[in-house]
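Complex shown without one protein chain; remaining protein chains in place.
Order of writing sets the labels: A and B. Residues in every chain begin at 1.
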Amino acid sequence: MSAGIRRFAERYPVGMAGGAIMLLVVLAAVLAGVVSTHDPTRTDAAHTFVPPNAQFWLGTDHLGRDIYSRIIHGARVSLAVGIACSLIGGVAGGAVGLVSGYVGGRADTVIQPTLDIMQGFPLLVLALVMTAALGPSIETVVVAISVPFIPRIARVVRASVLSIRETSYVEAARALGANHIRVALRHILPNTVAPLIVMSTAQLGSAILVEASLSFLGLGVPEPYPSWGRMLSVSAAEFAQRAPWVVIFPGLAISLVVFASNLLGDSLRDFLDPRLRL
Amino acid sequence: MWAFLARRLGLAAVTLVGMSIVIFVLLRLAPGNIVDLLFQSAGYVDPVEKQHIMHDLSLDRPVPVQYAQWVGQLLHGNLGLSYRYGLPAWQIIRPRIPVTVELAIMSIAVAIALGLPTGVASAARQNTPVDYGFRMFSLAGLSMPAFWLGMLIILVLVRAFGWIPSMLYISARVDLRAHLLQFGLPALAVGYRSAALINRMTRSSMLEVLREDYVRTARAKGLAGRAVIYRHALQNALLPVVTVIGTEFAFLIGGLVVTETVFNLPGVARYLVEAILWRDYPVVQNLVMFIAIIVVLANLAVDLLYARLDPRIRYT
Partner (left out) sequence: MIEPRPFRWALGALLVCALGIGSAWGATVAPKAGGVLNAMHREDPPSLSIIEEATISTNWPMMPCYNNLVLFDPMKANESPATIIGELAEKWVWQDDGKTLVFTLRRGVRWHDGQAFTSRDVKYTFDLVREAPGIATRLRLNPRKQWYAQVQSIETPDPATVVFRLKRPQPSLLMLLASGYSPIYPAHVPAAELRTRCVGTGPFKLKEYRPGELIEMVRNPDYFVKGRPYLDGIRFIIIKERGTRIAALQAGQLDVTMPQEGTKTAADQLRKAVPRMVFIVTSQNINDNILVNFKRAPFTDPRVRRAVSLAIDRRGYIQAVRQGGAIVGASMQPRPWGVWGLLPEALTGLPGGGDGAKGKVDARQLLTEAGFGPGHPLRIVVATRGIALYVDMATFVIDQLKQVGIEATLEQVESAQWFAKLTRGDYGLGANLTGIGADDPDANFYENYYCGSPRNYSDYCNPEVDRMIDAQSQTLDPTRRRVMVAEIQKRLEIDGARPILGWDLDYVAMWPFVHNLVPHTSVYSYARFQEVWLDR
């Protein structure tokens, strides 16, 4: 495993850089209390709209809150939501794809159209409706974003399973008397891990973007969780003149994290399975 | 061919029915309904009056009955009455559709105009600074939230030119130049992401094709290098690009929603959010079905186009 990582680092320095940035962001999020300079929820009437300076590294917003600290704490939410959605989507999607591909037959004919239906909704629209249905909360946001991932991942895993199912390797294992579950888990699953990892990493970026969009529209994680998307829920025209830093930095944070995850994801894909090239 | 088409259409129909049920049920799961919202503006809730209004709007009937009513109305071409405005839902939706359609078309145009040439240039100059530059540029496009890009555009315009884009909708008939400007900026914000995807798609499929034997053969036959690239590789590389445009459609709508909000365009995508917040069931149901139909048709069209364009694929 560590040999694999070293090989990866040698051949894909850009991907490693992305990974390093992600790690840095995760660390900052975990150590948010230590890394931030102020309490992210503390309002300060005397210091509203302060431009970036020594005291407030990235300036303050309309309530006098320190933007840098809010961005650090916002990382927690964005990463938590992103990772949770990727994991849930990956695990659930993987399971569904595995079953659908391996068992086939009637299970497949039922699962396939269901996946089609789930996939038919644009990501944001489904998330919107679900948030409206279940009320805005962090759990709802995670569910709302994970659900559309499942069919996408299931599809990829299913294709992978289908291509391996009929190989002689598997037939041999079956001939030797291994039962279905054993075959599925020991022989097929490991070969689907590569596309699964690649898809999940790609979905991490999507999850963060959709969460930001939901928060921007006012339907994402509610107060008191600071959210990068909600920090941007202001009028560009108004803040352009008064306090452009309020608009620039949270968006930069989102873009940086998604960029890093995309870099990492791209390189991982090239490394693990060049056939999935997009 | 016809069997294939029939099967796909059948699948599409089943998908649409399934989606309609999902959307119908999800909306009614939401706590609080339109009646509570109507009271909100008056600042109080009276249980007796609430019952009256719910009965007026048929909200007190069981959910399957309401569903049957809705489907029945749809089949007669009746899109129902908007709960919030008290006006026919079609009257609310119709003027907004051209706005969103226009923005969508302009975004796709921007995406193709930006993505295709840069993808080709990237593939032609693989691993040169030009290539790396375009790749970083497109990766950035996939990483930026569309609404933030829109906000940045406004930020730059205000700081650099002291100019704010019009926040009131200007019809093309009234002032064409202003209208194009009003739509061009958000189209840029929305199209950038799709441009990035098209760029990557074009680049990778062109690279793949460039490696193929027949291109080498064509080169050996002495055709000019440039012509080789553009005529043979591009034609075959277009196939996956078309796929991307089709599948991107669904994601495009998300971009339209937020960009219409940032630029204050009276479009259908943005209105969907409001209708959801207002629990305006007739409008939401019809709009989402509308979007679903478009997405399903787009996927179908892409599948068919794919099947037609690539002779290697048999109708499976």
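One rule holds for everything that comes next: contacts are C-beta pairs under 8 Å (C-beta built on N, C-alpha and C of every residue); 3 or more make two chains touch, one makes a residue touch a chain.
What you are looking at is a predicted structure, and each value in this text was computed from that prediction instead of being measured.
Across B:113, B:136 or B:167, the residue that sits in touch with the chain not pictured is B:167. Listed for chain A, the residues touching the missing chain in the whole complex are 41-46, 48, 62-64, 132, 135-136, 218, 222-224, 233-239, 241-242. Although one chain is not displayed, chain B still touches it through residues 30-34, 36-46, 49, 52-53, 84-87, 92, 95-96, 164, 166-169, 261, 264, 266, 271, 274, 277-279.
Definition applied: only the chains that are shown with their structure count from here on.
Of all the residues in chain B, the ones that touch chain A in their complex are 11, 14-16, 18-19, 22-23, 26-27, 29-31, 139-140, 142-148, 150-152, 154-155, 158-159, 164, 167, 200-201, 204, 208, 250-254, 257-258, 261-262, 272-273, 276-277, 279, 284, 288, 291-292, 295-296.
Residues of chain A touching chain B in their complex: 113-114, 116-117, 120-125, 128-130, 132-135, 205, 209-210, 212-213, 216-217, 219, 229, 232, 236-237, 239-241, 244, 247-248, 251, 254-256, 258-259, 262-263, 266, 277-278.
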